[in-house]
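One structure is given here, and the rest of the page talks about it.
Some chains have been omitted; the remaining ones sit where they do in the full complex.
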Amino acid sequence: MLLHLSTWQEVEAYLQQSRGIIFPIGSTEQHGPTGLIGTDAICAEAIARGVGEATQAIVGPTINVGMALHHTAFPGSISLRPSTMILVLRDYITCLAKAGFTKFYFINGHGGNIATLKAAFSEIYAHLEDIQIPNAQRVQCQVGNWFMCGSVYKLAKELYGDQEGSHATPSEVAVTQFVYPEAIKQAPLSEEVATGHRIYGAADFRQKYPDGRMGSNPALATPEHGKQLYELAVKELSNGYLEFLNAD
Amino acid sequence: MLLHLSTWQEVEAYLQQSRGIIFPIGSTEQHGPTGLIGTDAICAEAIARGVGEATQAIVGPTINVGMALHHTAFPGSISLRPSTMILVLRDYITCLAKAGFTKFYFINGHGGNIATLKAAFSEIYAHLEDIQIPNAQRVQCQVGNWFMCGSVYKLAKELYGDQEGSHATPSEVAVTQFVYPEAIKQAPLSEEVATGHRIYGAADFRQKYPDGRMGSNPALATPEHGKQLYELAVKELSNGYLEFLNAD
Amino acid sequence: MLLHLSTWQEVEAYLQQSRGIIFPIGSTEQHGPTGLIGTDAICAEAIARGVGEATQAIVGPTINVGMALHHTAFPGSISLRPSTMILVLRDYITCLAKAGFTKFYFINGHGGNIATLKAAFSEIYAHLEDIQIPNAQRVQCQVGNWFMCGSVYKLAKELYGDQEGSHATPSEVAVTQFVYPEAIKQAPLSEEVATGHRIYGAADFRQKYPDGRMGSNPALATPEHGKQLYELAVKELSNGYLEFLNAD
Amino acid sequence: MLLHLSTWQEVEAYLQQSRGIIFPIGSTEQHGPTGLIGTDAICAEAIARGVGEATQAIVGPTINVGMALHHTAFPGSISLRPSTMILVLRDYITCLAKAGFTKFYFINGHGGNIATLKAAFSEIYAHLEDIQIPNAQRVQCQVGNWFMCGSVYKLAKELYGDQEGSHATPSEVAVTQFVYPEAIKQAPLSEEVATGHRIYGAADFRQKYPDGRMGSNPALATPEHGKQLYELAVKELSNGYLEFLNAD
C-alpha cells in the first residue's frame, strides 16, 4: 500500500490495524561512469515497495536526497546537510506520530545516510517528548540497510568477490538494471580503480576517487543479478520490518 | 532526461549545453475521500517529465513533501515546516549551483508551496552571495504552477465550472487518474461541500473542511480529462521553461 | 489605540472586549531617486493607525524592516532573511497569543513581505500547537496589503495609468508625501525607466533596475493624491479588519 | 538625518563622508500601571534622533521589540528570543556593512537588551569574517545606554532618590511624558512597591513584581524632568557617538 496512492480515509482505516510505516530513503549522487545518480533511491524504493507488498505495510514517498556531501564535487549530486536532514526527518515523523504512527522503518540505500539517520532519531525522540504528543514514548525508528542484509552481502560476494567494492558497486547497479533496464549505461571503466581512502570532504573525495567508484567493478552487474539481490533484500527486510513492528 | 537515470558524466556533458534544471515539487497531503495523498507530487512529476522531454531539460527527483501543515490533522499528510523547506531548497540549489547550474525551474503541484518557495528563493540568492560561489549572481529560480496555467484553468472551468473548487479538485484528480488509472478511488462524497473558509491551522482546517475537499466535486474527474489537462500543462510550462532558460 | 502608548492594564482591559491586534509591517529599502527608504513602513504605519482609530483596534509597533533582500545592493536598504523574519513573527505572536490575542492582522506596505508572511503564519500555527498554549487552535493571522485594495488600485490607475509601475510607485510616494510633507524629495528622473524584469538576487536587481524604480514615474505623486489614497486604504482595510475579527 | 526619510542616493552621498549609523533600540513591555508599553523604544528613539541631529549622523528605524521575555506575563509585552534577536541584528548589520557602513551605534532604552546586544556583536564579527565582506575587520558595534549616562543618572538621583527604582522608573516615564504629553497616564500606585528580587522567568517575575514596577515611583515624573533628562542624554551620547566614530 503506497501512501501516495491512498486516500486519507484509507490511512485512517490502516491505522486501526497497524502503526507502522516504511520510508525508502536513498540519495542523489554520482555512482561512477555507469551507475545512475539515483541508484540509492531507486534500490531503496523498489525494495521498500516489495517489502510493503509482502508485509501489508504502508510505504511513504521516497526520500530521494540524503546525506551525500562527499559526492558533491561530481555534477548532478545533491545533498542535504546533516542538520537539514535531521529537521526533515523530524518534520515527517512529527506529522505522522501526531496521526498515530509509532513505528518508522527506513529502508535505506545509502551508507552515507546512516549516521545522520541515527542522529535524527535521537533528536526526534527528544522533540516528541518536548511537544508532548500522547504517544511520544512509543515512537520507534529503525534503519534497514538493504545492502547490509546478510543474504545480499553473501550473494554479492559470491558474484563479485573483491570487485564488489564499496561505492557504485555491481550489486547496487544490478538492482537498478533490474528496475530500469531501459537505463543501463555503457561507459569505459578503467581497470584500476581507487580504493581504501577514507572519506572526508567533497574536493578530497573527487581527488582520491577520480571517476567516482570506490574499489568496484560495476561492469559485472546484470539485471538478473539485480532481480536475485532484490528478492533477497525484500525477503530479509520484510522479516526485519515485521520483527520491528511486533516488538515491544 | 531524468537526473536519477543519468550518470555524472552525462550531467557534465549536459552542462556544456544548458544550465537549466527542472524540479517537480508536490506535497503529501489529504485530497478528500477520493483524491490520492500523493496527488500534488504525482501531477507535478508527470508534467515535469513531459516538459523535460519536450525541452530536452534535465529533471531532478520529485520533491514529494512540501508545505502542507494545514492538512496535517488528516492522517497520512506530511509537511515540512516552511523553515525546514527553505533549508532543503537551499541545500539542493547550493550543490547544483556549485556544479554550474544557474536556472532552477520548479514545476509545482501545490498552492501551499508557493509562499515558501518564494521565501526560499530570496534566502538562497543571499546565501549564494555569502558563500561567494563564482556564478552566484546568475542563479535564478522560478515556479511554474501547472494548475495556474491559463490553458489548464480554462479547460477546468469548461469541464467543471464552480465544481472545480480549490482543493481536491476534479482537474488534479483527473491528472492522477490519467497517470495511475489503477488507483482510481470510489468513496461516497456528500453533495454539500465546505467552501470559502480561509486557511489557518491544521485543527481549524479539518473542522471547517471535514472531508478535506474545498468546494470541489472530484467525482467529475475522468482519466481522459486528465490526459487533456496534462497535455495543456506540458505545453504551456514547456514554453514557460524555455522562456525562463533563455532570458537574461 | 497604540500599544506603545498604552499600559499593560489598558491592554488587559482591551482583551476583555477584543482579541484582535493590528501590526503595520513595512520595509527599509530603496524607492528610487525620490522615494523614501522608509516608504513601505511609513505607508503601513499611517494606514494602520487610521484603521486602528476607525475600528477601536489596538495597533502594535511598526515592523520597520521586512524582506527586501533584492533591494540590498542599494545603500540604506536593510532586510531580514526570510528565515529570520519567520522567527521574529513567531516570537511576536507567541508572546501575544499567550496573553490572549487570537486575531493578528498585518497591514502591509511591501509586496516582498507577502510570501514570507504567509510562510510564517503556517510555521506559527504549528509552533503554537506544539507548545500547547490554550487557545492555539483559535489563532488566526491575515495580511491586508494596502496597495492591493481595490479602491486604491482603481484610483492609482486613474491618476497614473501605466506610470504607476510596480516599485517606487507614485501612489506610495504620494502617501509618504501626505504623511511627511517636509520630506518631499526632488531628484532627476530619467524618462525611460526599466520594467518587466523578474526579480532574483540583489546584484541582478540593481543591474536591471539601475535607479531602483520599476516602471514607475513617482514625479506624478502629490500629497493630495496621498491623502485620497490613504483614506481609501483606511476605509477598505477597516472593513477588512472587522470582517476578519468577526469571522469564525 | 533619518534613514527612513532619506533616499538611497542621499545615503550613497552620506557614505562618502561617514561610515557611522545610529540605531535606537527599545522594547515593547509593561512599565507598571502608568508607564507606557513603548517606554523604552520611545526614549531611545527620541534621544537617538536628538543625537543624530547633533552629530549629523544617520539614524536607522527604531528597533521596537527587544529582549523582554521576563515581562511577557503582563499582557501587551512582546519579546524576541535572544537567539532571534541575534539573527535580526546580524541581518541588519550584514546588509549595511556590505553597503559600506562600519560603525554601528545602538542607543538603547532597555537594560534587558544589553546582554543579547553584546552576544550579537560577537556573533556578527565572526559572521562577517566568514562571509568575507571586504571591510569585515573594520566593523565595530557599540551600545550607548541613555539611562546609564553619568549626567542622567545624577539628575535622576537628585530628582527621585531611591524612588528611581530600576524598572518603570520616574526618569524614563518623564522622558515619555516629554515626548508624548498626550499620553500621560493616571492610575493608582500602591505605596509599597516590590524591590530587590532577581530576575528569572516571566511567571516568576510577575509573581514577585505584581504591578510591574521594580522599586520605582513613576508618579514623581513630570514632562519637565523628561525634557532635562532628554537633553542630558542627547548631549552625553552625542559625545559618545563621536568618540566611537572617530576612534580607530
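Think of it as A, B, C and D in the order they're written, each chain with its own count starting at 1.
Just so we're on the same page, a residue touches a chain if its C-beta (ideal position, glycine included) is under 8 Å from a C-beta of that chain, and two chains touch if they have at least 3 such contacts.
All values reported here derive from a predicted model rather than from experimental measurement.
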item	value
Assembly size in copies, with 4 chains present	6
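The rule is short, and it goes like this: only the chains that are shown with their structure count from here on.
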item	value
Geometric centre distance via CA averages, subunit D-subunit B, whole Å	46
Subunit C-subunit D separation of Cα centroids, rounded to whole Å	24
Euclidean distance of C-alpha centroids - subunit A vs subunit C, Å	46
Where subunit A touches two or more other chains, by residue	none
Category of the chain touch graph - line, ring, star, complete, other	other
Those chain pairs that satisfy the touch definition	A-B, A-C, B-C, B-D, C-D
Complex contacts: residues of subunit A adjacent to subunit C	131-132
List of subunit C residues in touch with subunit B within their complex	67, 69-70, 72, 81-83, 86-87, 112, 114-123, 125-126, 128-129, 136-142, 197-198, 200-204, 247-248
Residue numbers on subunit C that touch subunit D, as the complex places them	2-12, 15, 28, 30-38, 41-42, 60-65, 72, 74-81, 83-84, 87-88, 90-92, 95-96, 98-100, 180, 183, 185, 187, 212
